[in-house]
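All protein chains but one are shown in place.
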């Protein structure tokens, strides 16, 4: 569609309130379904796997937040409150689909099989970290699980996801039919204000890239509430402006998220089109361990949202169908707690990456100046071993 | 509005075609009004002044294009086809309102009183140029007429216009009541793809800045047609996404442009709100004198649009009301042609800016390194006067 | 006089500037009610209202562009970029727009009032994206001024000067020192002149030059050099990087015959290169050893082995000795 052909003859302004975008809701807080709602097809196995992902993530977040307070980690950042949004979306995608996230999507990583130990290698920047200990905690990435390494600058992954998906489309073109794989791109309500958001969304629409954009609208960007982030009808209304198929879901409603994601992926791969999902949720915890939300929002507001906890809601639904029991719940929680703590302890014994890794991977191979620099540095550290943690190693 | 509260229980995607934005049309190609259309209040004086602005601009464009072909200018760029969009909008604003344009808005400058001679000083980069001969032709600017100097990087003026308008709002706050002045910001359909567009539009909406954004949608960004620029319903649909009052107008219809602009300015100054106007028009000529559109569009397409010439349409309307006659038309064209050519000739005799101006205005005053550099350069040019055009001067 | 840290000095300077001139406006991500993630704008919204101290949407290019517009309109915006690592989306607005604004308009319009503040530098376990020192990118941009304070007293005096300076100023704050650097700061408003370096310590044997967080290391190295080898270092805090105080540096090098420049940013294309090139042009016959550079490696900023990666007094001391033994 280029532009509409309808005409009027009196000046009449249109505003966002004329296209309120509704929210898809399937599951009530008590675990029952809304009237007229249709349950997505979801096997018991998959439902339990999703649920387990959610509780594992919650426990990981709790434990790592304490570990950070104890000084065992330098930094941490939780997904609490948004587990259904993340686990419910990733579950609708193929393991071969690329995920390009923001940083609060540990549930997606877990769903794909990232082990507790793997989390620890990254969080502690040991020599076992797939990212070689180079980035701050929570900047996970694994090629094996098709999870692109997180990068701190916000929204940069949005045009990148469009480009990645375009590449997937070209590969599909050769096979004929739809794309075999697409890209799932997460971002926050704050990141959606960046210029890269606009560039990436528009390019994906114009260049027909099979990518599903998943906006986690959790009400805040650090201390900034969405009311100071945008004046329109959320992020979804922008998708419509880009000519993109768009849906808004209750992000605390696992079934709504999953149903929308299944449908979105289908559109993306079958018709080479980007889709936007906006999931309305809430960041239950602090922005990160460096943040204290009491400076900018009320306990009452937080409590209101705690009552809509996505994990509790899904648990009630599982219980209602007898797909999960209190016993299983207790056992799972216990085992995850134990696993997380013991893996943390074990990985804490692992050494840091070697000094030489400082100059690796800047280029495919270190050019002369980096070879010179690392030689000089190693020599310096050797001579002054007492002043450097790495002094022992060299 | 934060986000709509309506809910649905089945996954349903929304696409742009569900909110087609209509086009305001008042004046028919034959100079008569559409049925049901309401003529904006427009005095004979103002109507004639607008019309004169349009034909002056057309003539300036024709003459300067030839002058460029003759090698008398290095570069030129016409407004042909978009005169109603530009003259019709600027006429609705107060002379004290700041204009921040893209580069194809010479009609706005003319409307505010920029003389033929002033155009020449800039086009020829003589020492009389208000911009001191520093920018390529068509990068006009005049503080006296509240027309911000044009800058080539596209869309950068959009967040700047938001900021400028915010400053105007703060000044108004002191006076009480609405803002006394607002900002009028022009940009093209291509520029609207830049990240700065998104940043500026969103900030203007959230921070409630009295700015009217006027998008000249002329179908092309150099060779790129809008179909390869965006997939949504033009630019207007994005305004809605930002929660901004938005209107689309037939850009070749002076009355529609003027009516929308008057209403838009009122909203901006009275309720401290940004407004978006999208004017649908067509770039009748080449992108610039460096461009040859025959490489990317058909003569037929151009001819189709030539039949909708905004100047012809307004002329018929003026004739019908007896506000303008064939005699006046002939006289005006003749006098503008003469004026433009004689001013060109006269300004061609003027010298370039002095060498010393090279280092002025980098800072409020030249620091030591610039003083050293200009001294060395002047000395060099003096010693090698034969190799430098400025050699004679020093 | 009051004892305060660098962060408090910044906050104090902003507070005084807002009190003195109602055109002064603070904006940026989270700078409003929350007072910024580092709390540099604490209490300013309370004191001066939401219109003069506010959160922006999360867009650095927008913040810079918006602040440029405000400045062009006559206001005095002080925009915060949350981390210097996130200034790059604003690069076009800063380099193509703010820096060239006055020039391209023939001095009809300017962004005289514009100041952009950003915390920079490593040493806080920030990895690639919470550690960068991007000053050199901006020092290659005519039209900008670039200022880096090394402690609380400098922070207050230089920031006040930056806000008043009739040119766009980038003000990079060494975040490692936000709470670590504590010192006496005059109560009244005062400015330290932009474009003037500060002679921190006199000496005869070698000139040590740096800015911001390097000054601490340079002074420690000077102490060590004096104690271990009886070397008398002259130490200069450049303070303003663009335009820089070449005469002050050259005078010192003519005296000592040796120059060492330290910065945290990667070596290649770093600002030490410019200073070295200029000083060897001006002081060629006075140089008794090559001008030395102690800098970050030519890699992204790492997390693991950060201590090894960064410049420090030991590396500077080694370079001092190498210069003296040349």
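For reference, chains read A, B and C in written order, and residue numbers begin at 1 within each chain.
In this text, a residue touches a chain if its C-beta (ideal position, glycine included) is under 8 Å from a C-beta of that chain, and two chains touch if they have at least 3 such contacts.
Small disclaimer: the values here were computed from a predicted structure and weren't measured.
The chain not shown here is in contact, across the full complex, with A, B, C. Remark: the omitted chain is touched by one listed residue; of A:139, A:352 or A:380 this is A:139.
Checked against the hidden chain, the listed residues C:23, C:52, C:100 or C:117 yield one contact partner: C:100. Although one chain is not shown, part of chain C still touches it, namely residues 61, 85, 88-89, 91-92, 95-96, 99-100, 103-104, 128-129, 136-137, 139-143, 242-243, 265-266, 268-274, 276-278, 280-281, 284, 287, 289-293, 297-300, 326.
In the full complex, the hidden chain is touched by chain A at residues 98, 100, 129-132, 134-135, 139, 141-143, 148-149, 151, 153, 156, 158-168, 170, 173, 195-196, 198-200, 202-203, 206-207, 360-364, 367-369.
Residues 74-75, 125, 132-136, 139, 151-154, 190-191, 193-196, 221-224, 228-230, 290-291, 295-296, 352-353, 355, 357-359, 362, 369-370, 373-374, 377, 380-381, 383-384, 387-390 of chain B touch the missing chain (whole complex, contact as defined above).
The working rule: only the chains that are shown with their structure count from here on.
Of all chains, the one whose CA centroid is most distant from that of chain A is B.
Note: centroid distance chain A to chain B, computed from Cα atoms, is 42 Å.
Work out the mean CA point of chain B and of chain C, and you get 39 Å between them. Centre-to-centre separation between chain A and chain C, using Cα means, comes to 35 Å.
Multi-chain contact residues, meaning those touching two or more other chains, occur in chain C at positions 54, 57, 59, 61-62, 89. Those residues of chain A in touch with two or more other chains are numbered 193-196, 228-230.
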